[in-house]
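Okay, here's the structure, questions in a sec.
Yeah, one chain of the complex is gone here, protein chain that is, but the others are all in their spots.
Naming follows writing order (A, B and C), and every chain is counted from residue 1.
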């Protein structure tokens, strides 16, 4: 199957004449994109799509920025045309006026992106393209708007129903395992042996979502430790030579790391689905599991401490962290801490705090070494999610609440 | 993985209270759909999506029509809102105004369909739903408009890059083979033995496209015979006890049947891609293949003969068929015959005509027993496609042209 | 990989000269076999092995019989040589004398069969060869002896550790399903629809053993019905339109048919392993299963009735069948009924008898319509097997025992 494009290109080249194709391949990507959006032929369309992607791949950042600019301005929605089509549809609603409206109201670049996606391997290339766009378009309103079109399409293509959950083990292929090493964002994996300690023992699990059109590229993965009791520190979970636990004896599943793999899929949320599906699968396999908790960093803690001018804090950091998680908000009323927003938004609660729980360089710098357990009670995630989404209610254990209270009292003195 | 929804539903049910869920499940699908479009929670969203699909499945045609009516009217685009968002974006283009415009200009039912597709198995259910819509909505403008939204999303979900080509053989699973039997639209397969004769011999091939989210459902399939020379009749290709040909000795691949399987994917074209990929794969496997032809019916021939009032035709039907294929057009200038439109639109040419080539009941009634070879010359499909799309040029062999000329002369007498 | 032999043959042919190869291929199989047993080269050995198998395949029964005769006489153990090697080893045991003894005491035809098995696809061909031998060699002592060598090697090659259990479903490939239809030996499968009723419903299961070197050939398969209560007749289990049972509600697994597929594997017993593994797997999947029973024919019943001259039997057949199963023995003390020997030898017990339970032609003729449940109590199969093997004890329920007693009383009158 993979030979298709080569073959077609080869036979077409002979037919069309090298000159004509040569012309095409010398034309800039923007021009090719214009041709692609107007062609009616599938064959010529595929050929053009391949050339656009090949041309894009060969570009440097400057040229890519120009290419995005072209899409943003020349392939934007045309307000007058859209308005006229809307008027016509409103005046006389019919299949034809509606079809015209759908076409006119959508910017042509959406159709372009869909056409680029017709060829094999294009999905991954488009995800990378959006990664570039996010990086290069920051602060430029028209490129940020363009990004919304990518995002709109990606939400549709990467919807949950198309994703495949795979258990990552030591029997997984090396090319995927090395991506797990590369993408781990929370607790770096420093060697194949370190990786093995996370995926091979029966009380350590790793799961990832894949998309059928990108079978070698994990989209997101989560690492889980099966334990007795809720752990208060991460290093022991990853230690060499630790004793393994029989999974049937575990009462707790600890989601100690969750990493997004594709920068080009930013804003397309998989974490919630992943955590809930893994929790459900583990609950079904191991009826002894009573609790699903995370062991998470508090990445914004120390930055906030600095910005808030809390210079003379004495004593433990845990009360301060509790206060930060429960009471410190962004202007829109949501928690300042990004990890807190993620888990609370999924319907978890703030369960417990642990000092000196992540002694790595990164853990000290961001979180002051403090880690937090978010608890997923599958019976209550929906309810808590609703309360958080509607009223901003942050669910927390009484212990954490009382810690937060004590910190507030101290700060208010 | 399949237990997820059951499990989540079960645990959630306990958490939310059976009463509340019970309420939901008693609420009509339209109300559930409204709830789904407004919920922010993924978990509650999935639960609602399952209930909508379950409720829909239990409906009779009348209820389904009402449901579609609800989507068509209550979840339609709101012209005033869309216009205001467009004005705001035009006045001050920014990420925020553009986002608001994207949301306002798209009918909410598109978002509804995307949300329904979040759960496992939904894609197939939505394809069936559209099949119902096409059947029930015929002639009702607002339902025909609604269909455009399904089609818009399906074109995106079923784009070529997501499809998987599979070789169907006697080693294929029985559940898929029985669907091949059921869906064969051109030359009916009357038994498992008949099927075997089409997929087991090394000089008979069958290929189908699948979508990863519907792994047991072929979308379209094509049946191919490898022959020496271009055959002029279909029954010998399917005869019991015929002698097999070593594939390496074949010089011609005959696409003698191509069938769409899903009525809910009408208008989402796969045939062109399928024929070209199969042709390319076969060309790569068997370098001796010099020709790719179809052996096709002319389904509209006899109807046209009647309508044209050609009552006293004497002599062969082939010249009349040639004239019909080359010169008889629809008001928009394209050929009247649907199969001709399909293959000419793919860049094929009318190569040869055969009388008494399909002696089945169906073949006689529609095509007067005449069959036609469309020839795919991979080096020229692109060129011919362009000429056909741009100028309506119908490529044909000189033999066929001269047949058409003789018929025209007779008719003009 | 499959091209290997072709390729090697082709390149070797050029190297060795067509003449020489031509000679070989004209030489009779017996001569080729002699060459194979003496060659030291692997390449020439493989070539010879292919030629022997090809030559054998082309033979008629007469030639095959001659070929077997050749193996039986010319490749038999040489008593003098074996005796001398044994003496030498006894006189001075060493690695060398032992090696010489192993070689001399084994008939060369065993080595021949092993060498034939070196090439791809040979295992299946050798199984067929033994099927021929069993058929053609009956009553000829030297061919019956030759068969023991095949059997000796097959017991080693087809040992349980190499077999693979596969669940046969409606998703299994058609080429394997058609073999299930062909090989069903107990209750004939008369169509694909009949087959579907046995493998598709969730309360009907089918399992087969395969060998890795014959991946498309089932060796033995068993058909299972999951039921509530122990059924007393077979036709209702296979009826069209019967109501399905949720597997979790079943308390009984009925092994209603077990069929060997390869006549060439006669005497290599798989049935015991298959029943026990399937029972263990089902017990693990469905904890509600409390009983594993067969619903078996009594194929020798009517023949015995005739031979025993019981002409004036009045009343039910069940007591007579009970007596036959429990008390009628072969000279060596084992039960006369072959199916009884099989299940009792596996450690089952005679549980219940059912009249008019198999109303098919075959069921009436052999079993007088009576069927029997053998019960496998996994906790006691080992114990019962031992008692049966050691003392010939036939385990039976008290009901069956009392039936047998009443028949005996009547017969003794």
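By our rule, a contact is a pair of C-beta atoms (placed from the backbone, for glycine too) under 8 Å apart; a residue touches a chain by one contact, two chains touch by 3 or more.
This one's a predicted model, so the numbers in the text were calculated from it and none came from an experiment.
Though it is not drawn, the left-out chain touches A, C in the full complex. Within the full complex, the residue among C:69, C:173, C:235 or C:273 touching the omitted chain is C:273. Touch with the chain omitted from the figure is made, among C:291, C:380 or C:401, by C:380. Touch with the chain omitted from the figure is made, among C:57, C:155 or C:228, by C:155. Residue-wise, the contact with the chain that is not shown comes from C:122, picked out of C:29, C:75 or C:122. Panel shows chain A; residues 170-175, 177, 192, 196, 216 of it touch the chain omitted from the view. On the side of chain C, touch with the chain left out of the figure occurs at residues 1, 3-4, 7-8, 11-12, 14-16, 40-44, 46-47, 77, 79, 82-83, 86, 89-90, 93-95, 98-99, 101-102, 105-106, 114, 117-123, 141-142, 144-145, 147-149, 152-153, 155-157, 159-162, 164-165, 212-213, 269, 272-273, 276-277, 280-281, 283-284, 346-347, 378-383, 385-386, 389.
Here is the rule we go by: only the chains that are shown with their structure count from here on.
Viewed as a network of touching protein chains, the structure reduces to a simple linear path. For this pair, chain A with chain C, the centres built from the Cα atoms lie 56 Å apart. Here the CA centre of chain A is 34 Å from the CA centre of chain B.
Chain C has its Cα centroid 49 Å from the Cα centroid of chain B.
Counting partners per residue, chain B has no residue that reaches two or more other chains.
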